[in-house]
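See structure below.
Removed: one protein chain of the complex. Kept in place: all other protein chains.
A, B and C are the chain letters, set down in written order, and residue numbers restart from 1 in every chain.
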Amino acid sequence: MLKTSITHVDKDGIVVRGRKLAEELVGKISFSDFFFLHARGRIPTEAESALFGALLVNSMDHGINLPVTTARLTYGAAPEAVQGAIAAGILGVGRIGDGAIEIAAKTLYEISAKADAGSTDAKAAEAFVTEKVAAGEPVAGLGHPLHKNRDPRVDRLFELAAQHGFSCRYIGIIQLISERFSAMKSKSIPVNGAGAVAALYCELGFPPQFAKAATIVALSAGIAGHLMEELREPMAREMRKLIADNVKFTG
Amino acid sequence: MLKTSITHVDKDGIVVRGRKLAEELVGKISFSDFFFLHARGRIPTEAESALFGALLVNSMDHGINLPVTTARLTYGAAPEAVQGAIAAGILGVGRIGDGAIEIAAKTLYEISAKADAGSTDAKAAEAFVTEKVAAGEPVAGLGHPLHKNRDPRVDRLFELAAQHGFSCRYIGIIQLISERFSAMKSKSIPVNGAGAVAALYCELGFPPQFAKAATIVALSAGIAGHLMEELREPMAREMRKLIADNVKFTG
Amino acid sequence: MLKTSITHVDKDGIVVRGRKLAEELVGKISFSDFFFLHARGRIPTEAESALFGALLVNSMDHGINLPVTTARLTYGAAPEAVQGAIAAGILGVGRIGDGAIEIAAKTLYEISAKADAGSTDAKAAEAFVTEKVAAGEPVAGLGHPLHKNRDPRVDRLFELAAQHGFSCRYIGIIQLISERFSAMKSKSIPVNGAGAVAALYCELGFPPQFAKAATIVALSAGIAGHLMEELREPMAREMRKLIADNVKFTG
Partner (left out) sequence: MLKTSITHVDKDGIVVRGRKLAEELVGKISFSDFFFLHARGRIPTEAESALFGALLVNSMDHGINLPVTTARLTYGAAPEAVQGAIAAGILGVGRIGDGAIEIAAKTLYEISAKADAGSTDAKAAEAFVTEKVAAGEPVAGLGHPLHKNRDPRVDRLFELAAQHGFSCRYIGIIQLISERFSAMKSKSIPVNGAGAVAALYCELGFPPQFAKAATIVALSAGIAGHLMEELREPMAREMRKLIADNVKFTG
């Protein structure tokens, strides 16, 4: 048998996590609280609700970035299948960019686990950074191609976690990593948006894969909004022309 | 130039619909209100906020249905790319099932436009049904493979629209369609979940394509929740075995 | 039971359309002949083999077009999942562009069916064009945004069909449509690449959906080749910069 503990469906209706969808959820719970309930099996506390909602808002729209570009291009060619345009956009959330959230969250859990096994967060973070620098590898969740200083969203997210009484342990660890990495590289390498989001999903106790998945959900809403603009004021054709005009054959 | 009126990004941060993301939105607006603001360019009224939020909650999870099945199967084979599993799930929202929302919403707008051009909703709905029956075509948003009676979610959504003071014109039209279609087919063909959702997105003034897109966003949250269960208690392998064991070669 | 007549798999190996994959197919049949066999259940004739192979070659690569653009962009962000980049590229084969193949092939079969039911190809084509013009609708498979004159590939494909002894009935019908449409619009609206490909898949007896699907298969090979270039000489980052530099906020 295929076992699930999330949803029970029968002729009387749909029951999600023990609550009747039509009678107890629709019109009575916010989307983000329902999303938390669905994933975790319980209603979030007030603090969890605030932080999870803030994370989803934070990740929804970052302008005409890669997922929005590919979604708008795809919609322009396949207006019969809005599902395809959203899917194409989502496929751009890979290891680079927002996909770094999954990697960064995994790192934060590993460092905290090592600290719990007989070290300290500071020592475990230092060991991690030393190893990365020795291997010549980048650290997920740090640095930004454009900004040398901290992204204002990072401070805002960290402030929210503190206000709502979270332990802020994972925030502390990612800041330790940033400090050690900056020191070893002799330049400022601040926590970036993906790193901050990763730390907050760890504060909320979500697995790294869900941190990325929830970010994708938020981002799909941003894509849907951009597609609504694309309907009325399309840019897909001009995007294609822009690219075509700038391709140089060098064979 | 590629013109957008949604997001402005520069080195000081991200401004969405005239509001600073970090300072004015994160932690200060609910996800569904931000989604409405992003798509429409204005904060929803209290009634719009309630109805839009209810629609998103309504569409999030309907159990181990087609999108969840393909997402869980895909994740089992490609755990390195949760974006691919969510995308695969979304690709199943086609013309059949929830994709009918786009078609039904388009129909409701067309009927209301014909009525406005010198007829009545009742006459325009009747003309539409007569044409469909003559062509032997089904009507999107009506009927259900299992339920002969009305889905409880349909009544709940219609009730919410009335409570919040919506005109309920599109609800009226889809009910007229259901009545006429049932009469002409001599059997009960009630408004289904997709039809009810379509009518409510029309009440909110969204284009049909967005009705489908927003449903996909809600559904992607349900997929993310199921993938979190798949992480801990996978069913993908057993799903594959179930299918393999039931394939019969008839060549 | 789930019934298939294509493949039989057991512990002794895989048998496709009655032939043992390892022993009778690998190294003994060309890819395009095997693709034909797989889809149709029989080995193609020499003429079918030539025409089907030519169609696949024709559709593989048309430069840095939409599918290649979205695939390269997606691969740049998600190098861990080449499957996602190819999928994103494929999702751009919609109703516009190469997706028109499916619609055009459907039209050609419908016109020939009407002719067979008591008319002639010329009359059925004329009736179709008259209806389209009255409805103000475009005709799939005709016209090109850039070329006013015929695409050289169109002539090449038609010539091949004639050389290999095909009836050329569907080629005749699409040419009739082009002539009638051009006459009614008082300008030259030649058969385009999608229209020619559609006509040839009809000559081969494939359903319209397969005409589009096979074109996607060919195109996925072109995407794979471009991704191999993207590996060594990436353009994804510069594409993103080009788009970002050309976005103008007009809110």
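Worth pointing out:
In this section, contacts are C-beta pairs under 8 Å (C-beta built on N, C-alpha and C of every residue); 3 or more make two chains touch, one makes a residue touch a chain.
Since we're looking at a predicted model, the values are computed, not measured.
Among C:A50, C:V133 or C:M184, only C:A50 touches the chain left out of the display.
Annotation: of C:C202, C:L227 or C:V247, C:L227 touches the absent chain (contact as defined above). In the full complex, subunit C contacts the hidden chain through residues 1-9, 11-14, 16, 21-23, 25-27, 29-32, 34-35, 38-39, 50, 53-54, 56-58, 60-64, 79, 81-84, 86-88, 90-94, 99, 102, 146-147, 151-153, 155-157, 160, 206-207, 209-210, 212-214, 216-218, 220-229, 231, 233, 235, 238-239, 242. On the side of subunit B, the interface with the absent chain consists of residues 63-66, 69-70, 73-74, 76-81, 84-85, 87-88, 91-97, 99, 239-240, 242-244, 246-247, using the contact rule stated above.
The chain not shown here touches subunit A at positions 1-8, 17-18, 78, 80-81, 83-84, 87, 243, 246-251.
The working rule: only the chains that are shown with their structure count from here on.
Averaging C-alpha coordinates per chain and comparing to subunit C, the farthest chain turns out to be A. Taking each chain's centre as the mean of its C-alpha atoms, subunit A lies 37 Å from subunit C. Along subunit B, residues 1-8, 81, 83-84, 87 each make contact with two or more other chains.
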